[in-house]
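The other protein chains are all here in position, but one chain of the complex has been omitted.
Going in written order, the chains are labelled A and B, and every chain counts its residues from 1.
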Amino acid sequence: MDDPLLELNKAGSEQPEARNSSDGARQRFVLGETGFNEVPRKYRKFYRKWQGEGDSLALNEVLCPVCLVVIRSSRELRVGDRVYCMPCMSRLIVTREDGILLAKVVY
Amino acid sequence: MSETVEPHELSQEDFLAEVHSFQFWLEAVDGYLGGTSFGCDPDLPEQTFAGEELEFLITTLCNYCIGERAALEASSGMIRFAPDPEAAIFLATQVVDEGRHLEVFVHRLKMLGVSDPWTEIDQRANHSLLKFKDRLLEFVDQRDWEASLLVQNVILEAMEFSAFQAHAASADPITAAVLTGVVKDERRHMGFGENDLGRKLLHAPHTRSRLNQIARELNTLALSTFSEIAESLGLQGETDVSANYLATMDRLGFPHG
Partner (left out) sequence: MSDFLSAFSIQSWLESCPQGYLDSTEYGHRPGEKESEAMLDNEDFLEQEIRTTVQLVLGERAALAASSGLINLAPDDPSRMFLATQTLDEARHVEIFTQRLYDLGVKKSDLDGTLANYGNPNLVKFAEVLLEKIDKGDFVAGVVGQNIVLEGMAFSVFEMMHATNEIANPKFAHTLSGTIADERRHVGFGENRIGSLLQAQPEKKPEIQKMQQEMTAHMLAVFSDSFAESEEVIQEVQTSADPDAGPAMYQGVDLNTADSEEMEAVLSNTVIGEFKTRLARIGLEYLPPAA
C-alpha cells in the first residue's frame, strides 16, 4: 500500500490509489471535498449527496437507506464491511442483493 | 498523512458518543447555517404569489409550525426520562433544532405579510395534526420512551422529511432554502429515532405489538395531514409522503397493512 496517492480527477470522485490486484487486496481511494456540509468538517469527505437518477456509486461508496446520503470510505467496500452514516447516526453493514452492494442498517 | 479520522473505524460506542454530542451538533450545523439569517441567505429575492397560492402556502407553514411545536414540546419533555446522559444531550440538540424550525417558519410567515403568526397558526391548524400532537404529549407525560420515539422521531419526522423535501423542490427560493435547512436537521432526528428504537426492540421484542398498535392509530392522523398538505401544494402524484415512513417501519420489522 505504498503506491503514491493519485490526484483527484474532479471534486467528489476519486481515482483509486492502486488497481485491484489478483490477491484480492482492496483498492484505496483518496477522498476529496464533496460539498456535503451536514457533519463536522473533518468528516465531510466521507459523505456526499445522492444525485438521484443518473448518479452511480463508486466501489468505495454505498447508499444509506435511512437518510439517502452516499457514505464513502477510503477503501473499496465489500460485503460484511461496517460503515457509519453520521448524518443520520446509523450503523450499517454492506450486503449484496441482486448483484448490487447495499447497506443494511444494524441496530 | 492527514489527521482525518475514518468514521467507519470507530467502535459503535465511540460512534454513538460522537454523534450524540453537542460538539458534533455544533460543527455540523455550522456547515449549513453559517451566514444564514432565519434559515436562509438574507439576500434571496422574494417571489410574487398569486392569491390562492399564497393562501395555501400560509396554511401549510402554519401547520408545519404545529408539527414543530409538537416536536419542541415532546423532545424537551423526553430529556427527563432519556435512557442515558448522551441521549439527553442529543435530545437537547433536537430541542433547539425544533425551536429553530418553529422560529424560521414563523419568520417566513411574517415575511409573507402575516402580522400575528401565533394567532394565525391556531386558526389554521389541522385537526388531525392537533390530535396527533395531543397523543404524542400523552406518551411523553407517561414517560414512555419507546412510544414517544416512535410517534415523534419515526412517524412525525419521517413524514415531515418527505413532505419538506418535496415541498422544497417546488417552493419559492426563500421557502425552499428554509426547508432545505430544516430537512438537514430532521435527518439527525429521524435517524436517531430509528436507530435507538431499533436497538431497544432488539432487547425488548415484546414491546413490538404494543408499538405496532400505537403506530396504526397515529400514522393515519399524520398521513391525512401531510397528504392534505401535499394536495394543496399540488405535490400529489409525484410525492408519496408515507413512503419514507413505511420503509422505516419495514426496517424496524413491523408488519405492513
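Basically, a contact is a pair of C-beta atoms (placed from the backbone, for glycine too) under 8 Å apart; a residue touches a chain by one contact, two chains touch by 3 or more.
Bear in mind the structure is a predicted one, so any value in this text is a computation, not a measurement.
*Asks:* Over the full complex, note down every shown chain the hidden chain is touching.
*Replies:* Contacts of the unshown chain, counting the full complex: B.
*Asks:* Determine which one of B:Arg69, B:Arg108 or B:His167 touches the chain that has been left out.
*Replies:* Result: among the candidates, B:Arg69 touches the missing chain.
*Asks:* Extract the touching residues of chain B with respect to the undisplayed chain.
*Replies:* 21-23, 26, 29-30, 33-34, 37-38, 69, 72-73, 76-77, 79-80, 85, 88-89, 91-93, 95-96, 98-100, 102-103, 106-107, 118, 137
Assume only the chains that are shown with their structure count from here on.
*Asks:* Counting only Cα atoms for the centres, state how far chain A is from chain B in Å.
*Replies:* Chain centres of chain A and chain B, defined by C-alpha means, are spaced 27 Å apart.
*Asks:* How about chain A: which of its residues touch chain B in the complex?
*Replies:* 37-46, 65-67, 69, 71, 73-74, 81-91, 105, 107
*Asks:* What does chain B use to touch chain A in their complex?
*Replies:* Touch residues, chain B against chain A: 4-8, 10, 12, 15-16, 18-20, 23-24, 27-28, 31-32, 184, 187-188, 190-192, 194-195, 197-199, 201-202, 247-248, 251.
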